[in-house]
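Structure in structure tokens, see below.
Let's turn to chain A:
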Amino acid sequence: MTKKIWSVIAVAMITSISLLAGCSGKEEKKDAAHEFQGSTLSMLIWEGYADPSFTALFEKQYGVKIKASYVTSDDDLLAKIKAGGGDAYDIVTPNGTMAGFLMESGITEPIDTSLIPNFKDISPRLILPDMKKDGKIYGVPYMWGPNYLIYDGDVFAEAPKSWSVLWDSTYKGKVGMWDDISNIYIVGEMMGLDKKDPGALYNMTEEQLATARKKLMELNSSVRKYWVSAGEVNDLFANKEIVISMGWPLTIRAVNEKGRHLKWTIPEEGTTGWVDRFMIVKGSKNQKLASLYINFIIGAEGQALTAKVTNYSVVNPKAAEFMSPELQKMTYVHEMDSLFVKLNFWQYVANRARYNEIWTEVKTGK
Partner candidate 1 sequence: MNDIMVEIRNVSKSFGKTSVVNDLNLSVHSGEFLTLLGPSGCGKTTLLRMIAGFEYPDKGDILIQGKSILSIPPNRREVNTVFQSYALFPHLTVRENIAFGLKMKKVPREAMDRRVDAAIELTQLESLALRKPAKLSGGQQQRVAIARSLVNEPKVLLLDEPLGALDLQLRRQMQISLRRLQRRLGMTCVYVTHDQEEAMTLSDRIAIMNAGRIEQLGTPAEIYGTPATPFAARFLGDTNFLSGTLQRAADGTMNRFITATSEIPLPTNVELLKEKYQSLSIRPEYISLHHEKPTDFALQGKIIEENFLGLFSRITVSLASGEHLFVLIPSSAKSPYTVGDNIFATWDPAQAHLIGMDNI
Partner candidate 2 sequence: MRQGNRQGRSRFVLLGILAPAVIWLVLFLILPYFNLFSFSFWQNDVFTVRHEFNLLNYAKFFTESQTGAAPYLVLLDTLKLACWVTVCTLLLSFPLAYFIRFKVTRYKQALYMLVIIPLWVSYIMRAYSWKIILGTNGILNSFLLWLGIVDTPVSFFLYSDVSVIIGMTHIYTPFVLMPVYTALEQIPQNLIEASNDLGGNRLRTFLHVVFPLALPGIITGGTYAFVLSMGDFLAPSLLGGPTSSTKIANIVQQQFGTSNNWPYGAAIGIVILVLVLGLLEVTGRLERHFSKLESTSPRTLR
């Protein structure tokens, strides 16, 4: 009986795949296909950004191969680009933490947006200062998201209004935070440093840093665990070790699937956010193919497919028509502008070493 069902499913899948392949307009792409036949596009990206559900479409269309290498952190990304360069990777997808630095230090090339017709569809507020230099575009936004304040709906009757809830002694020992220098940004926002200049969070003075350090040291006694991975924060919520933490939508979905009621909010002080963007590594021999891929994936359909895999928000509002109502809601595709007001996108921190030092001092309680 089950065997029968499986064979029906298999047949259905095979037919649908062949139908999909047949649909993707063979005629007009014939030249391009000929041009890149047999090439390999190398990408250095975050997990989830090379899912076969969309890369396969591109590979088939152009007769090319996509080779993905993954990074686990901003520093990992920097180290790998340093080691490999344009010979190893064509495309990288850093967020604001490293992107500005990569652009300034000449590791990446300007991108010819004329080869990327879909670029005009990107929400203009996502074209950030650290993507442009001398009137040239260095970064093309791919996906983005806010850093939420996630809380347990069973514990909080209403959404906390301020980040200061983390210091509230009611939740002592029930707070989770990311093990990252971004906690310094949060304190910066609470101090109101980014009221005038969003960049102020990433260029704090020694005095401001000392204040942030003191504030974070006070937080230590409330914190249950500084988590290092999404999996870890999911477990912390699921096991009721914590009731509140900075976090991402993925956590809400994963934990609520287990019957819990996590909710998210953006406090009055605002929050930080991230934008992953495509950059082309200097010395890449596949710049034209890279542009074609970028165009493909920031297109409405590419965006929708990526969102489906990652649950991140899309940069191209047109993607909504390819998304389920549920996914549309989850990724706030219709509320982008109202969200942007509250967001301060991560930027490169010139004095990263000092930020790291401060964070280490907080964690060692010294």
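Please note the rule applied: a residue touches a chain if its C-beta (ideal position, glycine included) is under 8 Å from a C-beta of that chain, and two chains touch if they have at least 3 such contacts; residues count from 1.
In picking the candidates, the idea was that all candidates are chains of the complex that A comes from, given by their letters.
Note that the structure is predicted; figures quoted are calculated from it, not measured.
Participant: Among 1 or 2, which chain makes contact with chain A in the assembled complex?
Facilitator: Candidate 2 is the one in contact with chain A.
Participant: For chain A, which residues count as touching candidate 2 in their complex?
Facilitator: 73, 75-76, 78-79, 82, 101, 105, 173, 179, 206, 209-210, 213, 219-221, 223-226, 228, 235, 239-241, 352-353, 356-358, 360-361, 363-366
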